[in-house]
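Let me give you the structure first, and then I'll get to my questions.
Partial complex: the chains shown occupy the same locations as in the complete assembly.
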Amino acid sequence: MAKTAATEAMPAQSPSSLCARYMDVRQCSERYCAPLNIEDYGLQAVAETSPAKWHLAHTSWFFETFLLKPYCPGYTPFHPRFEYLFNSYYNGIGEQFPRAQRGLLSRPTVEEIYAYRHAVDKAMGQLLDGQVSKEIAARVELGLQHEMQHQELFFTDLKYNLAQNPLHPIYMPTEKAWRTDEEPQDICWNSFEGGIRLIGSPKIGEHENGPFCFDNETPQHRVLVEPFSLASRPLNNAEVLAFIEDGGYNNPTLWLADGWAKVCSDGWQHPLYWQHIDGQWFEFTLHGLQALDPARPACHLSAYEADALARWYDARLPTEFEWETAANELQKTNSQNNGVSSQFVDQGHYHPSANHNESLFGGVWQWTSSAYSPYRGYQAAAGAIGEYNGKFMCNQLVLRGGSCVSDRRQLRASYRNFFYPADRWQFSGVRIARDRRD
Amino acid sequence: MAKTAATEAMPAQSPSSLCARYMDVRQCSERYCAPLNIEDYGLQAVAETSPAKWHLAHTSWFFETFLLKPYCPGYTPFHPRFEYLFNSYYNGIGEQFPRAQRGLLSRPTVEEIYAYRHAVDKAMGQLLDGQVSKEIAARVELGLQHEMQHQELFFTDLKYNLAQNPLHPIYMPTEKAWRTDEEPQDICWNSFEGGIRLIGSPKIGEHENGPFCFDNETPQHRVLVEPFSLASRPLNNAEVLAFIEDGGYNNPTLWLADGWAKVCSDGWQHPLYWQHIDGQWFEFTLHGLQALDPARPACHLSAYEADALARWYDARLPTEFEWETAANELQKTNSQNNGVSSQFVDQGHYHPSANHNESLFGGVWQWTSSAYSPYRGYQAAAGAIGEYNGKFMCNQLVLRGGSCVSDRRQLRASYRNFFYPADRWQFSGVRIARDRRD
């Protein structure tokens, strides 16, 4: 049986007890918010990019709704309307405040939301003080994974929201020179054999002490993979520049029809956040506006751009099954290079660094050609918690690998992220693949 | 020559020197913002309702742009990008940051904007220290009138922005009981003779020490007014309730075609801010959600609603010429009651109170049937400052009289406010009129 080796390879950094891990993850959310001004907490430029405040509240809502209310007899909700205000999309819980208007909630204030967090944390501390049932432990684990996902969204949403400001606000100043001196490395092609592969993870609880996975990674099931090659690293900015200079954004024959429609309607001429000023290319980052570094991975690409770039390079996007196969293989054969060795947000890096190794994890999420669909035999959990993943299995594509703003404890070979092909505000890039015909 | 009697009737409350008046008006803006949380400063629910922060900055921009830059040699702008960020609509100055995105400017922070204000105030203090030319004095006066207008917009925009929040945030708690005990007074009809009337104000500078007026009130010119009657007070909530209960919002024959289209597309069933909860009517106010008081003037009506209400009451909207005629007449004949005696925002009233007198000023702005058009002979000022009023003279209707959140020093018989007929977020109501045929 395939192991989700990536997780094992990552050093366990989490404290020993569940309660300690809870506090650790929760404090991390607040630590990430520390550089913000109060004014930054409420920004929401489009429906998709929720305010920082809202992320802080919603993650607390998750624990209140799915742990405190059902498992703490006599628990009094912090505020009677928060169930409505901070419900994201769980119809099983009730109606939701309209997503596009989250930025209009100046009240509760930031201070009140921190008070909410701390009240939830206190109650959770009591709940987790001592022995907890398997059911509670599983829900707490899900809540922590959920919070880590929202920490990542905090960064992507914040970036988008700050980017609307012509003053180019800086989330975190950069210490070192932005541009890499070294020449970008050429892409190498790693070859993989075909065969029937086990994809995904066993269901949670099916084995003792198994690593966490989301329900959308289950059940583990067989997939026929044919021989393929996968690029040693994502396409970098230099390679996207070459595409631009060749007229790639003006050549319909390179694009999917829906992608070309988007290029035309939205006037795409370069990746999101790129700016061409006085003949020079810049990129807006969480470190402010920076000169474009050719050696860094291209990011904030839609799947349409990823697909057009792949076509221009006479290649294609990998399937998610190929990607997972490669991740599992590389882990086995080359354990030291293929762990998660990129630089991450918890190390103060808020932008993908130039790739020096073969790791599939970190840097940028990698678009696959696979529609986000249920695995054969997939069953969503019962009740409202079953709305976590399953109902989104339409119209989206799977991305793999994680980015610099992911929590590296979440990255593993079977992890499936998913966005609409036109979405560009995630740290999404492209690692190209080819059929192997030898 | 017609006197703009209302202004004279109002006791001069302003300090003697221009500089002192400058500081007084400027501090007023900050005093109105004092009850806000930092989070409230950035709210913008729709393009029309600018954030409080933006009002604070834009009014400073006005002095920086039209006084400090041209008249203070060597003046260094506070920030190179503020000219762009806080320009409202002056094409003569340059491009403008998109209006609908003002709420996305978390930077400059509130603190930085106060620093901007204070830097401008300091420089203005130096400019106004001593003798100033007539030209400068006139521009300062315009800047102060402009700032008073934005103080009013601050309240109307804030109200709209807070109203989006289901928590019903309170700008200012109310001290006394909200509902009036007394029965609403019946409407009386005041009759006015016809004849040729002088409408508007003489041009600024045409007479010494004349009261201020905006260019859209000039030139004073002759208008033929036929005999008419005007209601002694605006329609109150009880009267709008009667309209609602008679099916007024569902009867197309009462409405202008464009109004009915709006009723249907936006589902209007009552004035803005009214809520029907468990069989009872409430109204969102700057004092929070309050039980609807039948005796208070109905406000937040569009001109379409005002027109339909008037029709239902077998009456019509007055023309702006009738209104101004009435204001001038009443002032002459009944000086003690027809001054500005309503309760105002500077006295801690942020909602129109039940009317106890015949004043045409304050309470609610009163829609007229008059299109906002240039007076015969109107000339906009030269340069960018000429964009202040003139270019909006299309598609809007004139409102007269001022509201509780106006600065009462601005209210005068000739003052023309203007909004689109569908607009409802101002404190706008309806005082009905009739032809007199006797």
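Note that the chains are named A and B in the order they appear, and that numbering of residues resets to 1 at the start of each chain.
Here is the rule we go by: a residue touches a chain if its C-beta (ideal position, glycine included) is under 8 Å from a C-beta of that chain, and two chains touch if they have at least 3 such contacts.
Since the model is a prediction, treat every value here as computed from it, not as a measurement.
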Q | With 2 copies placed, total copies in this complex | A | 4
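In this text, only the chains that are shown with their structure count from here on.
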Q.
Between subunit A and subunit B, what distance separates the C-alpha centroids? Give it in angstrom.
A. 48
**Q.** subunit A residues touching subunit B - in the complex, by the definition given at the top
**A.** 37-43, 45, 53, 81, 84-85, 97, 101, 103-110, 161-162, 164-167, 169
